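What follows is a single structure, written as structure tokens, with notes after it.
The block that comes next holds chain A.
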Amino acid sequence: MNKTANNPIILEMKGIGKSFPGVIALDGVNLSIREGEVHALLGENGAGKSTLIKILAGAYPKDQGEIIFQGQSVDIKSPYHAQQLGISTIYQEFNLARHLTVPENIFLGHLPQKGLLVDWDTAKARSQEILTRLGVSLQLDVPCDTLSVAEQQLVEIAKALTRETRVLIMDEPSAVLGDKDMEKLFQIVRSLTARGISIIYISHRLSEVFEIADRVTVFKDGRLVGSKDVSDVTMDSLVKMMVGRDLQDIYPKKHAKIGKVLLDIKGLNRPKVLHNISLQVRAGEIVGLAGMRGAGRTELLRAIFGADSYEGTMTLDGKPFNPTSPKDAIDQKVALVTEDRKAEGLLLQQSVKFNTTISGLKEFCTRWIINRQKEVDHVQQMVKKLRIKTPGINNLVVGMSGGNQQKVIIARFLGARVLLLDEPTRGIDVGSKNEIYQVMVDLAEQGLAVLMVSSELPEVLGMSDRVLVMHEGHIAKELSRAEASEESIMKYATGSHLES
Partner candidate 1 sequence: MTNQNKQMKDVMSQIMAIPAIGPLMALLLASIFFATQTDRFLSGSNLSLVVQQVMVVGTLAIGQTLIILTSGIDLSCGMVMALSSIMMTSLAVDYGVNPFLAIIIGLVISALFGLLNGALVTMIRLPPFIVTLGTYSIAFAVIRIYTTQTITNLPDVMTFFGKTFTIGSTAITYGSVLMVILFLIAWFVLSSTAGGRYLYAVGDNPEAARLAGISTTRLLISVYVISAVLYGIAGLLLTARTGVGDPQAGQNSNLESITAVVLGGTSLFGGRGNIMGTLVGALIVGVFRNGLQLMGVESIYQVLITGILVIVAVSIDQLSHR
Partner candidate 2 sequence: MHSPKMFNKSRSRFWNVKLAVVLMVIALLLGACGGAATPAAEKPAEKAAEKPAADASAGGKIKVGLVTKTETNPFFVKMKEGATKAIEAAGGELMSAAGSFDGDNESQVTAIENMVNAGVKGIMITPSDTKAIVPAIKKARDAGVMVIALDTPTDPQEGTDALFATDNFKAGILIGQYAKAAMGGKPVKIATLDLAPGITVGILRHNGFMVGYGLATVDATAKDLVNSAEVVCSQDTQGDQAKGQTAMENCLTKDPEINVVYTINEPAAFGAYTALKAAGKEKDVLIVSVDGGCAGVQGVKDGVIAATSQQYPLKMAAMGVDAIVKFASTGEKVSGYTDTGVTLITDKAQAGVEGQDTVFGLENCWGDKK
């Protein structure tokens, strides 16, 4: 039974519609939020969740429909107006002034004043009070960019609490957090709802919904598929609502024929980050690299890729492999798909074609001149093979969905022999995830070696032939597919094996 079922409705949206040139982003959406509930919004990228919360946050005007907030019909004119009403939003990209201190950020725009001067003592005291209420402690006098991502998120939440917030919208708050921090986040969310604040919680991780939400609403293609009490749904039924497909199909893992050792690493070190790492990846094998954020997984991939300096010896297919730059690694057919697609992967102002061939341009060149026909043929083949959705190969990648962007980057490196994947499905909807998994399986079958960093345990378990667990720069444990489970991975990832 849902404990918030009888709470009054604080926010109601009726027949909300919004279209952009060429796209209907929202079509006749009816949604109601109860006081003190956690209401999860689910849906693939482009399903309409972001548009809806931007309308609520005052970032976009709505085209049609009515919003009733605390019994009054309101027309939210601007982000400022939304905050005045009591609707606060925490976006995935934080809105912090990076060089200002914690109290300055918490009270940004309405610092308490004594006459003409800022009353720093009050600002600090009230910041401390709010943070204490959230059950956390932060160093106040440091610039915000020295805080961890989780701490910055706390500052954002504290910011919302300085105003009379009734509805707090959180856009994928867990996407940037490790597991420990997530537990803390859930505690804070619960304490907020206990005080009658309603939370609209957007996520891609289904498991979170069951942990934290009271109700869940699923969007698809700009329409609302349904709103349900969490107690009435299962993982399977939610996935079906989202993609019309069953859960067991998400991980299409097949066991490819495992061949010879392709990548062999012995005693790889990077001061303070990586300690004596040795590992092997064989042809046809997908090796999962699990661990907490900051355990050194990304750093390991970057070192193998030649993006950062390292000490140690590596061989590739039996030959010495010591890349000093990404170019070196790519020339020897070792590729890295980075975690942050926008900052480290895509060339956002360029086309699908440009992004697909940039790393392997030489193969389309005679001397330095690009053979256009050859390039176009290749890219069209890739678009077809990976089912990249784009109006044309000359369209820019900037407007594409996360899943399609990720496919473009994977297409860039399809010629590789060793594929290093860092959180390959982060921020990608379930449908596209499945397609990317399918590509990984196909590649493994063709004899590629895949080393995959992932923070999503179901993904690690669902896709890996073997799992390596990292803890504080060491490889803490190697688990076979049979040995690997959420519990066994967490045991080594958290370092609890060292304590016992």
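Regarding candidate selection, all candidates are chains of the complex that A comes from, given by their letters.
We take it that contacts are C-beta pairs under 8 Å (C-beta built on N, C-alpha and C of every residue); 3 or more make two chains touch, one makes a residue touch a chain; residues count from 1.
Quantities reported herein were computed from a predicted structural model and do not represent experimental measurements.
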item	value
Selected neighbour of chain A [touch, this complex] from 1 or 2	1
Parts of chain A lying in touch with candidate 1, wherever the complex brings them together	305, 307, 325-327, 329-331, 336, 338, 343-350, 354, 358-359, 361-362, 365, 368-370, 372, 412
